[in-house]
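Excluded from the complex is one protein chain; the other protein chains are retained at their positions.
First chain written, first letter: the chains are A and B, and each begins at residue 1.
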Amino acid sequence: MESAPLYWRLKRQKYNLIGTRCVTCGESFFPPRSFCPTCRRRGRIEEFQFSGKGEITSYTIIKSAPKGFEQFAPYTVAIIKLDEGALISGQVVQGTPATIGGRVVPVFRKMYEEGKEGIIHYGIKWQVDGTAAEK
Amino acid sequence: MTDVAIVGVGCTKMDEHWTKSLRDLSTEAGALAVKDAGLDGKDIQALYVGNMSSGRFIGQEHLAALAADQAGLIPIPATRCEAACASGSLAFRKACLAIKSGEYDIIMAAGGEKMTDIKGPEAIAALMGAADQEWESAIGLTFTGLYALMARAYMNTYGLTRDELSQVPIKNHFHGLKNPLAQFRFEVTAEQVARSAMIADPLRLLDCSPITDGAAAVILVSDRVADRFKNPIWVKGSGQASGTLALHDRPSLTEIPATQIAAKRAYDQAGVGPQDIEVAEVHDCFSIEEILAYEDLGFAPKGKGKDLLLNKDTWIGGRLPVNTDGGLKLGHPVGATGIKQLIEIVRQLRGDAYNQVKDPRIGLTHNIGGTGATALVHILGKER
Partner (left out) sequence: MDIGIVGYGAYVPHYRIAVEEIARVWGEDPAQIKEGLGVLEKSVPDKDEDTITIAVEAGKNALLRAGVDPKLVMALYIGSESHPYAVKPSGTVVGEALGLGPHLMVADLEFACKAGTAAIQCCYGLVKGGVIPYGMAIGADTSQGRPGDALEYTASAGGAAFLIGKDPLALLEHTLSYTTDTSDFWRREGADYPSHGARFTGKPAYFSHVTSATQLLLERTGYKPGDFAHAVFHMPNGKFPVNAALGMGFARQQIEQGLVVRRIGNTYSGSSLLGLTNVLDIALPGDRILLTSYGSGAGADAFVFQVTDHVLDRRDRAPLTEEYMARKEYIDYGKYARLRGKLKV
């Protein structure tokens, strides 16, 4: 989807992995939720910084891509269980291939471009640990 | 409590209808249903229309009024219902509830989608409107990709093999051979499935439902007027449930809780259980989903869904034939799908299906939106 305000609003989660946590029950949310579905009005939501480190629970390699992503195909998308508890879908970049149970670390990449003249959207993708030279 | 019966059905061919617009298709399906019921259009008191994304597919919103207008049904109230690929079943359920409220006695519930006016990648992006736009769509996921995530998790957990998964398209393509309304009518082999183009690993082209144009309509009536019609098929149970919009928010990728909950409500309402179902239409948008549906609907224990295929239980002639019209792999105009499924079960119970099961008395439909953020289960019966 092409939009400046939409991604501008999301940049702290897309760039910095800032989610939320319910202080009442301790559950962490990424992407952030502004309302705890468990504690409901007794919940107290605060910002929570995720490390981005986690483990792949499943993955796929997209060959037939939607509009805006054709130039990147094929690319890997995984569901990642973040060490702090939440689950998130994200792209896995080139390097060591994804496996179920594989450890991943976050990297900063281009997500997609709004055509040749439009905005370039950036955000976090993941890299299988060991290829990242990450510590 | 008012009981609801289906007394007329109409469905277009599932196809790439280059010469027909959504107006043409919905009017055609509606007219067929009215004729099948032996009614006149002016008898219809309200219209419910299921449609997922006409705004993105054909640039047209305000679809229910348009459908009523085109079908000559104005000024009756016309309401559009949207729950992604479950929009058709949602329109049907809303129509049932409207009759149960006592307000109406005769309603048309229809569904339609015109998907081929835009190019493939745009259609894939439009369908992704049913997923989490901010995190699933924005990272390049597709629906095939989402179901591929489930397929890989399931294969990893329960040891399902490629060839076992292929039994779903093999069966449904076989069933569709007799269905003149199916988009595709050819048989496939395990080898053909395994060699078809990879769309989102591990799901291949023959695991996927196609991009299809089509519309379907049914006429629902209250028990107050049902005896005016021949062969009414009764709505015994209707269950609807919601789940997280994003697949990643679910603790398990190998089940769809909304299906389980919607099924329980429908079974309880109908006073039956999974063992009583004699024919079913389940949401096989991708091969893996038919196996998940077997388990979530209680037809098979967790992890054992494939046995129903390997033992030919869900083939025509088996103890519980599933997707006797060929299922969604032979056409999936998303907004029409839920209605199309109901029509197949009505025909099976009436005894005029293209691929007739022997004398079924009770059947089930299962329709989901997205990756299971919406699930609807309906149970239909021959007797009130």
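Note that a contact is a pair of C-beta atoms (placed from the backbone, for glycine too) under 8 Å apart; a residue touches a chain by one contact, two chains touch by 3 or more.
Bear in mind the structure is a predicted one, so any value in this text is a computation, not a measurement.
Peer 1: I'd like to know which visible chains would be in contact with the absent chain if the whole complex were considered.
Peer 2: Taken over the complete structure, the missing chain's partners among displayed chains are A.
Peer 1: Counting contacts across the full complex, list the positions on chain A that touch the omitted chain.
Peer 2: Residues 11-12, 15-16, 71-72, 93-95, 107-111, 120, 122, 125, 131-135 of chain A touch the chain that is not shown.
The rule is simple: only the chains that are shown with their structure count from here on.
Peer 1: On a C-alpha centroid basis, what's the spacing between chain A and chain B, in Å?
Peer 2: 32
Peer 1: For chain A, which residues count as touching chain B in their complex?
Peer 2: Answer in residue numbers: 1, 6-7, 10, 31, 57-70, 72, 75, 77-80, 87-91, 100, 111-112, 121, 123, 125.
Peer 1: Provide the residue numbers of chain B that touch chain A in the complex, in ascending order.
Peer 2: Touching chain A: residues 120-122, 124-125, 128, 132-142, 144-145, 148-150, 152-153, 156, 197-203, 246-251, 253 of chain B.
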